[in-house]
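Every protein chain but one is kept in place in this view of the complex.
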Amino acid sequence: MLAVHDLAVRFGGVTALESVSFEVAPGSITSVIGPNGAGKTTAFNAITGYLRPTQGRITYDGVSLTGLRPASIARRGIVRTFQKTSVFPALSVEDNVLTGLHLRGTAGFFGVLAGRRRLVAEERALAAEAAAILEFVGLTQRQREPASALPYGEQRLVELAVALAARPRLLLLDEPGAGMTGAEKIVVGGLIRRVREQGVTVLLVEHDMRMVMGISDTVIVLNGGRVIAAGAPAAIQVHPEVIRAYLGGSAGSA
Amino acid sequence: MTRAGGWLVVVAALTLPLWLQSPYHLHVAIMAGIFAVLAMSLNLLLGYTGQLSLGHAAFFGIGAYTSALLTLKLEWSFWPALAAAISLAGAAGFLIGRLALKLRGAYFVLVTISFAGVISLVSINWIELTNGPLGLPGVPAPQLGPWSLRAKTAYYYLVLAAVALSYVVCRRLVRSRFGRALVALRENEPLAESVGVDVTHYLVLAAVVSAGMAGLGGSLYAHYTRFVSPEVFLFTYTVTMVIMVVAGGKGTLAGPLVGAVLFTVLPEALRAAASWQWQMLAYGVLLILLVFFLPRGIVPRLVASFPARR
Partner (left out) sequence: MAELLQHLLNGLVLGGTYALLGIGLTLIFGLMNVVNFAHGEFYTLGAYLAFAALALAGLDFFVALAAAIVAGAAVGWLCEITLLRPLRNESIDTTMLVMIGVWIAMQNAELLVWGGVAKSIPHPFPTAPLVLGPVAIAPLRLFVLVLAAGLIAASWLLIQKTKLGRAMRATFQDRDTAALMGVGIGRIHAATFAFGSGLAAAAGALLGPVFLVYPSMGDLASLKAFSVVILGGLGNLPGATLGGLLLGIAEELGAGYISSGYRDAVGFVIIILVLLFRPSGLFARQERIA
């Protein structure tokens, strides 16, 4: 489904990614792990159009994504979340999700100005969809509160809800478990599995090894901007290069 | 605002010439209306996309000059000239909108100021077209069929119609998918993009509508005062618009209206007591105080104090 081929990202004198190649099979949950600074978020940024790769090709269902802007990539069904908590702070939880439903709406500039009746019905339908998504992530009771007022763990759920609202076929999650308690992580892991059951392919960056090994079909390991291993969780856990990368000097994680 | 309150305002506005009969009061009402249109236009950009345009006087001025020149020199009728004024101002907004794509915050402000500065210099120096600093006197009053709209009462209703139209446009845009996209861009642009909101499309459209609306205000101004000169590009107009939006409440629909009425009526009421220099000085101090004590403006504070029954 997603194929990254020979991706390199270099700026100034820094090489963030070099010769990175991997594939994501449709319907799978693939995790990208690696020590801090290994280039995981950079890879996400390159795939989703926030960064222009210096070299390499990224294709989705055979069509090239390189050079496309993030909004265009979202239109193709690829949606990402962000490493740092990213919500629309002043908006209510419900409005956050409604914004995520942007691509589901058809109300264009002229239609809105004309006040067409069809659009009123559309707004109602969107509100219903938003309610359904909030129920899925378990935030129905928070829907009217401003997103910024929510505790950290719930804000990350809002993020997930917003991303799901955009109806991705490929969902990129950047450290969905970061900063969460053990219980919250189990919830998130469960949600990711249920999302996959609905036919969404998931690519995630994560540091929590238990979470990663528990839900992933494939694990890709980055270190120093390069892929050092890729395969099933069990194989990765005993891979000598991987063990060396984590224990051999970089700040510990997991 | 409660529904009853809203209807009261509408009725009051519709019947204003009945109970405010003096020409002076009607004049104040007309100016308040023109500024309401301008304030709403600025609010669309500042309040909803979060970008501050300090060159909005440029769109106002382009609208005024276009309308004046077409009716004076090419003897167009008011209505097509109005349409042209809105279109030309909107086109200028398109230009600024495209520039905004690369720039945000302070840089956008600087570009808008520079743009206004260049347009202002053109209006002063391109004497063959604009008559330079002497301005264009004798701009004709609008005609609606056989009736002239020269009288203050008639013009008041013209301006009221423009205010109503602008309000409806803003309201429809803001309370829709379009408005959500704008606010999303203001609140968290990368996140908005990640769910498919096309920055280019929305910022440019917002700029075009904002500029076109300011052009509408410009045309109304030109045909009311019946004189257009480079003074329309004076920074005082932009400052007044900014105060109206910031004090009234940016990002709200009623804010610019409240601000426009307040800051048209207040200076007139205080005119006997203090000169316009004192007024402008007060505006400066007020802006500082607002930022410290009432950053969201008057309307949100009122709404919070008197929660409307939903």
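All chains are identified by letter, namely A and B, in their written order; residue positions are counted from 1 within each chain.
Basically, a residue touches a chain if its C-beta (ideal position, glycine included) is under 8 Å from a C-beta of that chain, and two chains touch if they have at least 3 such contacts.
Since we're looking at a predicted model, the values are computed, not measured.
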Chains still shown that are in contact with the chain withheld from the display: B
Candidate in contact with the missing chain, chosen from B:L253, B:M280 or B:L302: B:M280
Omitted-chain contact residue, chosen from B:A83, B:L103, B:A141 or B:L253: B:L103
Selected residue (touches chain absent from view) among B:V28, B:L52, B:L136 or B:M241: B:L52
Sole contact to the chain not displayed, among B:F115, B:Y155 or B:Y221: B:F115
Identified contact with the non-displayed chain, of B:G6, B:P80, B:P137 or B:P295: B:P295
Hidden partner interface residues of chain B, rising order: 50, 52, 54, 99, 102-103, 105-107, 109-111, 113-115, 117-118, 121, 124-125, 235, 239, 242, 246, 277-278, 280-281, 283-288, 290-292, 295
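The definition used in the following text is that only the chains that are shown with their structure count from here on.
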Chain A contact footprint on chain B (complex, rising order): 169, 172-173, 176-178, 180-181, 183-184, 187-188, 190-199, 205
Touching residues on chain A, where the partner in the complex is chain B: 48, 50, 69-72, 74-75, 79-82, 86-91, 95, 98-100, 102-103, 105, 107-109, 112-113, 115, 119, 123, 162-163, 165-166
